[in-house]
Structures are given as C-alpha cells and as structure tokens.
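Have a look at the structure below, then the notes.
Excluded from the complex is one protein chain; the other protein chains are retained at their positions.
Right, chain A next:
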Amino acid sequence: MEFLSVLDVSFFLLVGFGTLVGIIFGAIPGMTATMAVAVCLPLTYALGLNNGLALLLGLYVGGISGGMVPAVLLNIPGTPSSITTTFDGYPMARRGEGEKALRICVIASVIGGLISAAVLFLFAPLLADFSIKFSYVEKFLIILLALSVIASLSNSMLIGIFSGVIGIWLSLIGDYSISDGGNGHTRLMFDFMEPYLFEGFSLLPVLIGIFGISTILLEAEKGVKRDVAGERVKIGASGRFSLSTFKGSLTNLTRSSFIGTFVGMLPGVGGSAASVLAYTQEKNLAKDSSQMGKGAPQGLIASESANNALTGGALIPLLSLGIPGDATTAVLIGAFTLQGIQVGPLFIPENHETWYIMMTALVLANFVMFVLMFFAIKHIAKVVMVPKHILYPLIVMMCVVGAYAINYGIMFDVWTLLIFGVLGYLIQKIGLEVAPLIIGFILGSQAEVYFVKSLESFGTYSIFFTKSPIALVLWALIAASVLFAIAMGFKSRARQKMELSQMHTPSNTTAGKRHDSTNG
C-alpha cells in the first residue's frame, strides 16, 4: 500500500471531478466518453501522470455511466453502449418509474464496473494472451451472436428480422474499402452523394436521430394542448425503489458483467456489442423474459452492468499489450505517451506504482459515480417534469450540437440526425421497429468485415467451424439463441391470436412505444 503515499488530495479531487464531467458528457446526447477523454487529454500534460490518469479514468467511467440518464428518461442513448438501456428504461420512465429505473441502472453499473476492475487486476496478463487469440473468425461469431437478438427483440419475429435487415442494409451504405475486403467502390448510393456518404452514416447521429428525434416527433404529433393540461410524469409512489428488485438477479449481474469485461477485452469489437450481447443472453437464459422490452428491471441490469464492465475489460489489452480494447482506451494511449510511458507487455512489470494507482483510480471512480448518481438521481429524474414544450426543443438543440460535435464539426452529421429522426418516426408509423433496426445498423457492417476478412485470411468457409473450440461454443450459443426466438415467436403468435379474438390491439409494444394512456 506504499503507493498510496504518493497520492494527495488533488488525486482524489480529480477522480471526482473527472467522474462528474464524464457523467455530464455521457448524459448529453452526442457527447461520449471517448470525446470527454479526448477533450481533456491535453490537460493531463500539465497534471503529471498520476493526476492525469485520475482525471481520465474518472472521465471514462463517468462517461460510460452517464449514458443511462437520457436513455431511461428520454429514450435517447447518451452513448452507443447504452442502447439496450432504452429498451426497458424508457417504458419504465413512462410508467412513472424513471427514478427507480435509474437507481437500478446505477447499482448494476457499479457492480459491473467493480467486477471488471477485479478481473483486470487479477488476470490482466493472462487474459491479454487469450484475447489476442481471437481472430476475425471468433469476432465474426460474437457479432453474429449479438445480431441474433433481432429475431427475438420484436413481438413479431418477421417484423423484427425485417427491421434488422433494413438496419444492416443502411450500415453498408458508403465506401466498400479494399482494406475491408471490398472492391473500393461506394455502395448503395448515387454518385452525387459520395462527398457526404463516403464513410457511410456515422453511428451516433443515426442513433440519436432514430431514437431521440423520432420520440420527440411522436410526442409533437400529440400537440402541446394536452401537455399544458398537466400531463406530466409523476415520480414517486409507483416508482419506489428497493433493493429487492435485485433479488434473483445475481446470475444476470455476474453473467452480464463478465460478458461486458470479455467484449471490452476484444480489440475492435465495439462497446455497443457488449450490452446487446448481455441483453440477448438474459433474454435467452432467464426463466422469465416475457417482460423484457416492456420495462423489466432485468433488462436494465443486463445492459448497464455489461456496459460499465467494458471499462476494466478494455484496459486489459491496453495495459498488458498496448493494444486498445475500444475507442476510448485508444485515446488513453495518448495520455501515456505524453508522459513518456510506453504501454505494452512491459508496462505492468516496469511500472508497478502506476499500475496500482490506475487500479485505485478505477475503483474510486466507480464509487464516486455511484455516490454522485445514486443521490443526485432524485433531482436528475425531475427532468421529465419540465413541461415538454420547453424540454423537447432544448433536447433537439442539444442533439444537433452533439451531432455536429461528434466528428469534430461535420455538418452532414446534423443532416444525418434529422434524416434519421424523420425516418425513425416513419418507421414506427408503418409498424416497423427501431430497436432491431438500430442493432442491425450497429453490428451489420462489423459482421460483414469480419466475415470477409476471415475468408480472406483463411481462404475457406469451413474455418468458421474448425478454427477453435471457442468457435464451436459460439455456434452453439447462436443456435440456442435462434431456436429460442422461434419458440418465443410461436408462443407470442398463439397469444396474439387469443388477444385478437377478444379485441383488436396494436402490436407495437417493444421499447414502450405506446403513445397513449401511459402519462398522467
């Protein structure tokens, strides 16, 4: 514990400050943990290594956690990895359980964060060797497994798959680069679009548009009148939080935290895949997952524990190999190099003190996040009590600013936001589903690249089955996931038939898109 003696008050203050700023970044749609770290990176130059790391790790943990706030309250994933938090969080918020939902998220987050920190501390060098063995084949299978959720995400399996395929199609727009195994031409677009769409639609503006802007459009459709009449979400009575919500969630928590750590560990597999994968597995393996997507705490637990577990996971290959596990840790490398420290296989053995200090900062940041969020939630959750005709224009403004900022100032990203806002609105109007669509969009292009690159590197289709035992396990999980979706499909069709015979009801329940009777 002698390393603690080098720490002073400023270290602890910086962890706290970093976490707070990170939460704010994460909570503003369009600003991400990656951005928070990138923006503050130059500051670490003056701070020195220990304090710099304190700030950056605080930002990282805070930034990932902050995404839950708009995801639950406004149906806008603040960061891509909180996408699955919207599925159950927003329906809960609409039922007036926003505060409860957020508390569940915070607890799941801190547990996920701490489990991954423990894994990082105990097994970093061991797991690093394991993680680099994951070639394109295994990465493709992991993405495929996450993609299989689109079949079970919707009430009607066919609509879910159809929406997912549209999402995949959208993700393939743009340059099919030779580096990704393509032909170097642009796809699925006209030539005049090339200056704007060469790299395809960027993720975050699509995400915020299709969730946030479309939700606001659907609200706007109802008009202001009813809102002024006091149609506000009540917080309280129905939304009491008690720890008993977590009863029976131990398996879910542990599983999701390990999934998050594990996906974080794999370089090149994005953070959103972690929460989607954890969500899929909970849906497939839980005894009762019928409420998931309609406001079930278990969905929140899976999503938030997984995305916070990313932090420790992504640091594993960074610190023990010098290979970043995700975009944020890629920026973190800069902080080390600015201080003249090489991250890589020699980092932990040669920089024991720094290593302990990082662990301290990481664990501390998780606790600070917990305290800040848990006790501030009561006030944060009041956001939904702001009259909508004031709140929504402000959110649209923030979304536009965020979309413009995400790639450091590209106007087309703002257009993407607005186009997808309208598209998301239309999609819901014609009865398609945004959740499978967006998952298809996030994972589609990754799946393609890893598939093509696997073939390019190994030259045969059979490699997908013969590469390693891990590949076989993944195939088994994919098969289970698909079979489960089919079984669920039959069940819900039977139920729908029954309901139809009683009365005519619309079938769009996923992600809580009921636009009547939930308020007030």
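Note that a contact is a pair of C-beta atoms (placed from the backbone, for glycine too) under 8 Å apart; a residue touches a chain by one contact, two chains touch by 3 or more; residues count from 1.
The criterion applied here is as follows: contacts and distances are computed from a predicted model.
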> Out of "sulfate adenylyltransferase", "3-oxoadipate--succinyl-CoA transferase subunit A", "Tripartite tricarboxylate transporter substrate binding protein" or "N-methylglutamate dehydrogenase subunit A", what name does the UniProt record list for the absent chain?
Replying inline: "Tripartite tricarboxylate transporter substrate binding protein"
>> Using the document's definition of touch, tell me which of A:Leu7, A:Ile24 or A:Ile132 contacts the absent chain.
In response: A:Ile132
> Taking the entire complex into account, which one of A:Pro324, A:Gly440 or A:Gly489 touches the absent chain?
Replying inline: A:Pro324
> Of the residues in chain A, which ones touch the absent chain?
Replying inline: 38, 41-42, 45, 132-133, 135, 177-180, 184-185, 195, 198-199, 267-268, 321-324, 330-335, 337-338, 340, 342-347, 407-410, 449, 453, 456-457
